[in-house]
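The other protein chains are all here in position, but one chain of the complex has been omitted.
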Amino acid sequence: MIIHLKAEVTKEKAEQLGAELESIVLQREGFFALISSSKGKSIDEKYNQFIVERFPFEDDMQLASKKYINGVREIKITDSISIGGNNKNTLMITGPCSVESEEQIEQCAALCVELGVKVLRAGAYKPRTTPYAFQGMGLAGLKLLDKMRTKHGLKIITEIRDSTHVNEIIEYADILQIGAKAMYDHGILKACGKSGKPVLLKRGFGATLQEFVQAAEFILSGGNDKVILCERGIRTFETKTRFTLDLCGVAYLKQYTNLPIILDPSHAIGFAYGVADLSKACVAMGVDGLLIETHPNPAVAKSDAAQQLNFKQFRELYAELGAVANAVGRTMI
Amino acid sequence: MIIHLKAEVTKEKAEQLGAELESIVLQREGFFALISSSKGKSIDEKYNQFIVERFPFEDDMQLASKKYINGVREIKITDSISIGGNNKNTLMITGPCSVESEEQIEQCAALCVELGVKVLRAGAYKPRTTPYAFQGMGLAGLKLLDKMRTKHGLKIITEIRDSTHVNEIIEYADILQIGAKAMYDHGILKACGKSGKPVLLKRGFGATLQEFVQAAEFILSGGNDKVILCERGIRTFETKTRFTLDLCGVAYLKQYTNLPIILDPSHAIGFAYGVADLSKACVAMGVDGLLIETHPNPAVAKSDAAQQLNFKQFRELYAELGAVANAVGRTMI
Amino acid sequence: MIIHLKAEVTKEKAEQLGAELESIVLQREGFFALISSSKGKSIDEKYNQFIVERFPFEDDMQLASKKYINGVREIKITDSISIGGNNKNTLMITGPCSVESEEQIEQCAALCVELGVKVLRAGAYKPRTTPYAFQGMGLAGLKLLDKMRTKHGLKIITEIRDSTHVNEIIEYADILQIGAKAMYDHGILKACGKSGKPVLLKRGFGATLQEFVQAAEFILSGGNDKVILCERGIRTFETKTRFTLDLCGVAYLKQYTNLPIILDPSHAIGFAYGVADLSKACVAMGVDGLLIETHPNPAVAKSDAAQQLNFKQFRELYAELGAVANAVGRTMI
Partner (left out) sequence: MIIHLKAEVTKEKAEQLGAELESIVLQREGFFALISSSKGKSIDEKYNQFIVERFPFEDDMQLASKKYINGVREIKITDSISIGGNNKNTLMITGPCSVESEEQIEQCAALCVELGVKVLRAGAYKPRTTPYAFQGMGLAGLKLLDKMRTKHGLKIITEIRDSTHVNEIIEYADILQIGAKAMYDHGILKACGKSGKPVLLKRGFGATLQEFVQAAEFILSGGNDKVILCERGIRTFETKTRFTLDLCGVAYLKQYTNLPIILDPSHAIGFAYGVADLSKACVAMGVDGLLIETHPNPAVAKSDAAQQLNFKQFRELYAELGAVANAVGRTMI
C-alpha cells in the first residue's frame, strides 16, 4: 500500500509513522509517502489525520503500477533526449558488447556520430559465465568510454556486473545498466536507488514479470524515479536461439506499469541473422527504445561474436526502422 | 538425406530402391525422390547410376529446409489468394474461437465481407483441457461454416482436434488447421499429407523448433507440399500471459526453412489488451499472415473469452496494420 | 461440481437432469452422478429433491480429487496384481522401448520371468518426431506381445500413438498406455474411457499438473475408474538431460489426487547412467510403480538407444530397489 501523507507532516514525523507502520518512507514532490507490503496489516483509523490518499495494491507492484500513475513516466537522459511521457520517441542505443580497445570503441563512436545515434553502449565489466574467458577491461574500459563522451558528445550506458564496482559505474555512466544476471542484486539496486541517474534495468532471463517489476520497486522506493525496463529474452526450452524475446511480456508491462521500456533483440536471439526483423517487431510495438549490438568486425569480438551486427548491417537496419516507427506514430531518435 | 532419382527411374524401381535404402519414396515433378534419416547409412556406389543429386542434412529438417529449396514455397489458397513465393502478401484470417450459433458466425462472416478479409476461422471440434466445458458444435459447426463459404464467398479454416474426425475437416475446410495439441499426431499428419489441401500446422506449445519442422516433414513427405507453419506461443515459466510468442523462433524459421509462416498472437498472449501491439510486431517481421480471434461479444464467448477482440477493436487494428505492412514492403490481403 | 443423485433417480431422469444442468452423467455404484464445470452456474433449489450430496470444486480436478475420494483408488491389473488402495505395492514394469523382433522381445520376456517381473512393456506404434526413423512394427508388434503373454503369463502394457489404432491396442493390451504426446487426444481419452481396462496416462512433457489431471478426468468421466498417472519428465530449459523428472509434481499429485502414480525415470533423463539413482529416488517417494526401459543390447536399439538399461544393469538395480522400498514401508512386486 502507498500512503500519501499530508504536506505538513515533517520528515521526523513521517519516519516515526514509517516505523510504526513497517513502511518505507519516500520523499515525493512536496510531501512524504509511506510504502508497505501489500500483505501488510490494515491501518488503524487514528492515522487518518496524517493521510491524504491511499493506494492499495494486490501485489508488490506499487510505485511502478499504472494504478498509481496512469501514464508512462518521462525520463530525461539529457535536456534534449527524453523518452516516455507524452513524447513518442524511440531511442536507439548501439555499440559493441565489450570495450576491447581504444581503436575499436572509437570506430563504434564514429558510427554513432555518422548516423546521429546519441547513446553509445559497451561493457567494461563483463558478467561472463566462465572464469576462463575475457572478463572486460574494467576501469580502463570506463575511461575509454569517458573519452568517447567528451570527444564525440555521446551519452554512455554501461553495465554494473556486481556490487564491488557499482560506484565506478555511477561515476562514469550517463545511464546505469543493471544486467540480467544482476537483476536481483540488492547491493546494486540500492546503490542505483540513491544515485539519481537514469537506470536501465534488464529483466533476469529466469525472472517473472512480477519479480522484474519488483526489482524496479527497489530502485523507485530507494528514491530514484528514473527507471527504464529492458526486456532482453527469457530462458525457455527452445535452444536454437539463445533466449526467447518475450513480447507478450512487453505488452503486459505496457498495460500495467508506468515505466518506459527498451528492448534488446541482440541478446534475445543471440544471432545476427534475426536482429533486423526482431528490431522492426519491437519498434512496431511502440516501445521507447532499442539496444542493438554492433562491432566493427564481429568475427573477432572478444564476447558475443555471433550476435553483433557489422556496421553495414546496422546502417541498413537503422534506415529501415524509421519507416516502421512512423507507421505506428513514433519517431526514432 | 534427399536423393533425386533420374527421370527414367520408374515408380516400381523407385519403390524397390526405397526399400533397399530404408527410405520414403516421394513423387516430385517429373521424377521420384528418396528420403531417409539424416542418421542413415551412406549409400553404396552401385546406386549412383540411378541418382541425379544428393542433399545431405545434419538433422531431420529436410524437405522444409532452405538447403533444399532456397526460397519460400508459394502456397495458393485459391487462384487469387496466395502467400509465400515472391509475392509480399500478408494474409489476414479472422473469426471466433468457436462456431457457437448461426447468428454468431453470420456476424463474423459479415465483418470479413465488410473489411475485405478473405478467410474465416472458427473451431467446430474444440481441444478443451477439461471434459466439463463446451467441446464445440462438431459436424453441425462445420455445416455452418460451409454455409458461410457458399453465401459469402469466404474461404474456411478450421481445426482438426484428433484423428477421429480428420476426414470431415478435409471435406469441409479450405485450409486444414492442425492445432497445437495435435502437432505430434501421426494419424492427422498422415491424413493431411494425402489430402492435397493447404495445411496450417500450429507449433505445439511444448515443441522445439526442430520438432515443429519435423512435424511438417511428415506432411511434406506424405506428398503434400502446401504446408504453412504457425507460431502461436510456447509455454514458459511466465504465467502473467497465457503463452510466450516466440518471435526469435520465427526469425529462425524464416532463416532456415522454406515454408510460409502465419502468426497467432491471440492465443499467445491470451488477453485482448495486447493483441494489437503484437499483431503490429508480427507484421513488421514480414510474415505471411495473421490469425486473429474476433467475436461479436467476447464476454459471452463459450471459449477463449478473454483474448477475442470485439468488432470495433478489430476494425481499428486492421486499419493500422496496412501501414505497418507497407513500411516493411508488404501488402495486407 | 459433482452431484450424487438419489438411488431412485432412473437413467432417463438422470439424463434429463444432465441436459438441464449442462452436466456429464456418470453411472456410479448404485446411483447416477452429474458432473459439470466448476465454473457452472449454481443449481436451482427445485433440484434438491433429486440430490443426495454435492461436491463443489474450485477447478476442474473433480473425480480425481482427494476432496472427492480421500485415499488412493485401488486398481487391479489382475486378481493378484493390484496397486493403490491400502496395499503398499510398488509395481515394476520393464521391457524395451520398441518391439523390434520376436527374438528381442522373447529375451526381454525371459528376463521378466527370471526376475519375477509381472508386466512387460514395449511399443508397437512409436510416436517418433521424424518420419524418417523407425515407426514401430505396428500390428505385427502387438501380435508378438500377445504371444509373450500367452507363453510366459506376463501382462502387457503398450502405447496408443493416435486414435487410428486405439481399438487394436484396447484389444491386445492389459494396460493401455497413453503416451506423453497423446495426453490431450480426445479421441484416445474417450475410447479409453469406454474400454474398461486399466489406463496408464503419461503426462505430456509440456502439460501442467492441472491439465494432466484434467486429461484423467476425461477417462474417469467417460466411465472408467482405472486410471494411473505416470510422470515421465517435463521439458525445461535444461538440455544436458532429455527431460526433467518432476518429483515436486509427484508430491503434489500424491497430496491432491486419488489416483495411483507410476514413474518413468528412463524417459525423463534419457541416459542409462542416471536410471538407477533416479529409480531409487522414485521408490523412496512411495509411488505405486516404475516403468524402466531394458534392452538385450541397447547400442543397437531402433529407438531410445541411449537410455535403455542392459540386462546386467537391470538385474543389479532390481535387487537394490527392494531394500529402498522396504525402508519406506513398501514392497516391490
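For clarity, chains are labelled A, B and C in written order, and residue numbers in each chain start from 1.
Just so we're on the same page, a contact is a pair of C-beta atoms (placed from the backbone, for glycine too) under 8 Å apart; a residue touches a chain by one contact, two chains touch by 3 or more.
A quick note: this is a predicted structure, and the numbers were derived from the prediction, not measured.
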Option from A:65, A:90, A:221 or A:266 whose C-beta touches the chain left out:
A:221
Considering the complete complex, of A:100, A:185, A:288 or A:320, the missing chain is touched by A:185
For subunit B, which residues lie in contact with the unshown chain of the complex?
235-237, 239
Hidden partner interface residues of subunit A, rising order
23-24, 35-40, 60, 62, 125, 127, 129-133, 135, 161-164, 181-182, 184-188, 204-207, 210-211, 214-215, 217-218, 221-222, 235
Positions on subunit C contacted by the hidden chain, ascending:
206, 208-210, 233-234, 236-241, 243-252, 254-255, 268-269, 273-274, 277-278, 280-286, 320, 323-324, 326-328
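Note that only the chains that are shown with their structure count from here on.
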Where the centre means the average of the CA atoms, what chain is farthest from subunit B?
A
Counting only Cα atoms for the centres, state how far subunit A is from subunit C in Å.
48
Can you tell me which residues of subunit A touch two or more of the remaining chains?
236-237, 239
